[in-house]
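All protein chains of the complex are present and in place, except for one that has been dropped.
Letters are used for the chains, namely A, B, C and D, taken in the order the chains are written, and counting of residues starts over at 1 for each.
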Amino acid sequence: MGPHHPSTHGVFRMIVTLDGETIVKLKPVFGYLHRNHEKIGENTTYLASMPYTDRLDYLCSMTNNWAYALAVEKLAGQPVPERAEYVRVILAELTRLLNHTCLAGFLMQDLGCSGTPLMYAFREREKILDLFESLSGSRMMCNYQRFGGCRLDPTADWLAAAKQLTDGYGRFLDEFETLLTGNEIIMARTQGTGRLSPELAVNAGITGPMLRATGVNYDLRKVDAYGIYSRFDFRVPLGDHGDVYDRYMIRVLEMRESIKILQQAFAAIPAGPIIDPGAKLRGFRPKAGEAYGRIEGPKGEIGFYLISDGTPNPYRYRVRAPSFVNLTVLEDMCLGQTVADAVIILGSVDIVLGEVDR
Amino acid sequence: MSVVVVATSASEWTALRVVDSLALVATATDRFLECAPVMLRDAVTGLLPDPWRWIANGLFAIVAIFAVFGLLFAFLTLAERKILGRVQNRPGPNRAPTPTFPFAKFLGKIRTYGLAQPFADGVKALTKEDIVPDGADKVLHFLAPVALLAFATLTLVVIPFGRNLVALQLDAAVLYFFAAGAATELAVFMAGWASRNKYSLLAAMRALAQLISYELPLLLSWVPVVMIAGSLSTVAIVEAQAGWKFGFIPHWHVLTPWGFAGFVIFMVAALAESNRSPFDLPEAESELIAGHLTEYSGFKYAFFFMAEYFGMCALSGMAVTLFLGGWRAPLPFLEFIPSYAWFGAKLLALILGFMWIRATFPRLRIDQLTRFSWKFLVPLALINLGNTVVWALMSGGSPALALARWPVCAAIIVVPFVWLGRAQSASYAPRTYRYAA
Amino acid sequence: MSLSPLQLCLLFSSALFCVGLVGALSRSNTILVLLGVELMLNAANLNFIAFWRFSPSPSPATGVMFVIFSIAVAAAEAAVGLALVIAIYRHQKNIRLQEANRLKG
Amino acid sequence: MLGTGLIQGLAVTAKNLVGSFHDPERYTTVEYPEVKPKLPENYRNFPFLVSETAEDPMGTLRCVACQICEKECPPQCIYIVKSKDKKLDASGKAQLYPATFAIDTSVCMSCQICVEVCPFDAIKMDQEFEIATTDRFHGLLLNREQLAKPNSYYHQIHPTEAAAVDALLVAARKAAEEKAKAAAAAKAAAAAKADVARVSRPVNPAAANTNTGQETRATPATSAPQPPAAPSAEAPKPPPPAA
Partner (left out) sequence: MILPLVIIALLTIAVAAIAMTLRNLIHSALLLIGSWAGIAAFYFWAGAEFAAFAQVLVYVGAVSMVVLFAVLLTRRSRADLEVAPDAIGRGLGAMLAGGAVLGVLFGAVFATRLDVAPTAAPTASVRAIGQQLMGAHAASLLVVGVILTVALLGAVVIASTDREGGKEDAR
């Protein structure tokens, strides 16, 4: 199925050998969107590669920024003020809502609904993107986090608008679920297709909703408890079949958890500086050393590994992209399924080519 | 409402049975609107000598059907995209400008809320370059859309649009309808085979498997109607649904348990037969690009599109005739509205239902599709046959028996539905999820 | 030598019969032979209807009955015949009539 | 039972179909050419150069060609050539100005880092997004004349931000004047002392209270007072390394 097949999310090619309808061998081919992200990272200053992190996983730029900022702060030992931590959590959870809604929409589109769930998903996504735009200036390429805090302080009415959105999100989710989760056709098509065993998932280094759908309890927000996640109480949903239906349901349940986190965060956000006063913008020379900062992105564990040698440019700049790792098991899930299922399984893995190819 | 001027003309070859149309007019209620079309036609054909009158009748009918259903097709495509849009919270096409002629610049400025869209599509389809793959055998490539459209139009001939507006009054009309319907498979095969590429042949095979496996439930679902109505001719079936019970419940077949079950099976099978919504496997975008239509472009593609809509209109027209009491008004005092208006309203209601389903459901996989037909629809249709027999037997006796037959027949059809439904959905169940500590 | 319509029908059906015969005999492809036989069967049906059409007492439509039954049986025969053709094909990879002469296997 | 999930699905689409006619929340399309969408205030597209007055945009550019933004720009899409002579800027100091200042908008990804690092608030983000051109090369290479826009335009597109920036500028200019006056007074006193102590001639290193060369608006070390409503335009500038 060629690079611009209508069902792959971006330029991604699958060489599928068929026996009748069932798949015998599947070789994913990607690299069409390789932009040499990591080499650029080595030739520019730490600050300059921040806007490039938006282009990694172009659906959730806020979490990419946060992961990179976290890594650099770990490298340079940069403290982060209280309010910035809260704003970062709020933005990360909003991005999670955004990403999971998008995924549900694309998955239904692969299943064959002629666009209806996708349009509902995009209607909600637009609202979140408008919030990002009024905060950071651009809908998807926010470039909003800095080392030691955030660039702009969200105003009171921005926070009110965001709170009003999260309260309304529960209603949208209920409507979305009544349309889809109970639908017999969807259940018939997705339950049992693309089954992933927990052992294989753990060995292949799968992270994020795909891993939790197989039943493995591994959520960085609980494991690392980075930022101030330890202050919020939320639950981590786990599936037990590891098939396409589970991945869809896990993401929907995670959205509900994110809404809870957001509501708690809005209630408890303190006033105060948005960025650490001592934070240096230009001439930022971290001491030599290495650091690996990772957060629980909507697609899985997104991590940045930096080695600095005291100069303004990092010596080594490595991105651990969840989509790339999750893609490695695509063949194991597709064996024995029909062509129509391969398309759905790819959809449920939720890959974004910008992140896969870097 | 679409005024259907359709001639009543006896089947040409059996001269004996020419039903004198003038006689029919006298019996019908003589409101002007009701029999305007027939009188108009008689006025025209009256001038011609006898043998030519029959040809004039035929031509009249053909012209009327093509005119009405052609326009209906055009505006149905627009309605489909509008409804799909509105369901998805967007306006749907409204940007097609009215044609601007050099001398009438202002024409282009009129905001036509999308009404000019079908004509724009038509022009686009006409002007699109018509690609024929070099390997394909030209004859079949050209013949496929023509054949498909021909069979689809043939089925329209036998549906009674109004009180005495039926193009061809046949004794075995329903059988004729499904004979013409069954021939569409041939055309689909030709299309798949003629475009000479692997994908479209695979899709043609899938389409045929689907058409064949859904033809049986389609046929089985109208047998009860014929058993109760006692005749195969559509006009007689509509006749059988005349009259009202207790003054306001019409005798429509759909209001009886077996009738409702038959109607549901008929509609599901009709959905599959015209390749729409949950069963639109041949044109499954995500798998085979456009199924057996990949190699067609320009006007031939529009032909396929038109044939699909004609098929949909024909099937829902037949559903209206069989189950919803053809052109009968639902309530006695609503009789003054002309009969073809009622038929049109019911037809549009059904087609809007088609579109509504298209906007909501995802697609079934090929094996689920055929399993659904063989394991669920066919047994249900057979049970429905038994159900009608019980209904007919119990209807003879005392009123108590008449009352008792409602729950009995309802039970006969609902219990297997639930049991088969459970068997059908054994492979999946709504799941509950646990949360980590 | 005025030809009555019945005679015309008979001519029509016999001509069709002969075309079927020629087809069946001349083609080497099994499927076309089967189709030729099918055509001959239909020609026979034609006669039934013709005689029923011009028979003095058309009330018991025996002719039509016969035709319906023969259509049903012919359909069954065609189905089985073509299944055989496919079985032969799988056996000897082509369906030329002449080579289907081995009874073994 | 088999059909229940499907029927619920139909009910949802029906609700949306009906909803889209009366409920604005369910009818989200904005018909663009006729109805322009309202842009949030922080929206940013390509940068532009701020000039003090509208009449002579070229003459009163705030930019002093310090080339910080040229170095800091991630995709390196800014090109500056310093002018030979100097001209007076708004606060009366002789400053360089950019002879040519070109931004290649085909390369620029509007990441707004140049606005952050610019110590003189000379470059800001524009909100003009209908800038399609037919010419791929020259059309997208905006030179100084095309980039310069008056401060009033800046107020018009970013009202709160512009107000904050102006407040800072005015404060800085006042601070500069006092310093200048204080320096003049100190000079006068020093001159007087010099006459008196011509003989003793003590050498007291003049505290470098006025840096020559880049006149930087040393913002107070603590972060800019948080304007309660307006978002602070820039992160506080650390005093650049001593010139």
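The criterion applied here is as follows: a contact is a pair of C-beta atoms (placed from the backbone, for glycine too) under 8 Å apart; a residue touches a chain by one contact, two chains touch by 3 or more.
Keep in mind that this is a model prediction, so the values were computed, not measured.
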So which shown chains sit in contact with the chain we cannot see? B, C
State which residues belonging to chain B touch the missing partner chain. 11-17, 137, 139-140, 170-172, 175-176, 178-180, 182-183, 185-186, 189-190, 193, 208-209, 212-213, 215-216, 230-233
In chain C, positions touching the absent partner: 1, 4-12, 14-23, 25-29, 31-32, 35-36, 38-39, 42, 45-46, 49-50, 52-54, 56, 58-65, 67-69, 71-80, 82-87, 89-90, 93-95
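Everything below uses one rule, namely that only the chains that are shown with their structure count from here on.
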Averaging the CA atoms per chain, pick out the one whose centre lands closest to the mean of every protein CA shown. A
Counting only C-alpha atoms to place each centre, which chain is farthest from chain C? D
Can you give the whole-Å distance between the Cα centres of chain A and chain D? 32
How many angstrom lie between the CA centroids of chain C and chain D, rounded to a whole number? 91
For chain A and chain B, what's the span in angstrom between their mean Cα positions? 47
Which residues does chain D have that touch at least 2 chains other than itself? 2-3, 6, 9, 12-13, 16, 28
Hunt down the residues of chain B that sit against at least two other chains at once, touch-wise. 87-90, 359-361, 425
Name the touching chain pairs, please: which are they? A-B, A-D, B-D
So in the complex, which bits of chain A are touching chain B? 6-7, 21, 108, 110-116, 119-120, 123, 179, 181-189, 191-192, 212, 217, 219, 222, 235-241, 245-246, 249-250, 253, 338-341, 343
Quick check on the complex: what are the chain B residues that touch chain A? 84, 87-90, 278, 280, 284-287, 289, 358-368, 425, 427-431, 433-437
Applying the document's contact rule, which stretches of chain A touch chain D when the two form their complex? 44-45, 47-52, 116, 120, 123, 126, 130, 133-138, 141, 143, 146, 151-153, 155, 175, 178-185, 187, 273, 275, 277, 279-283
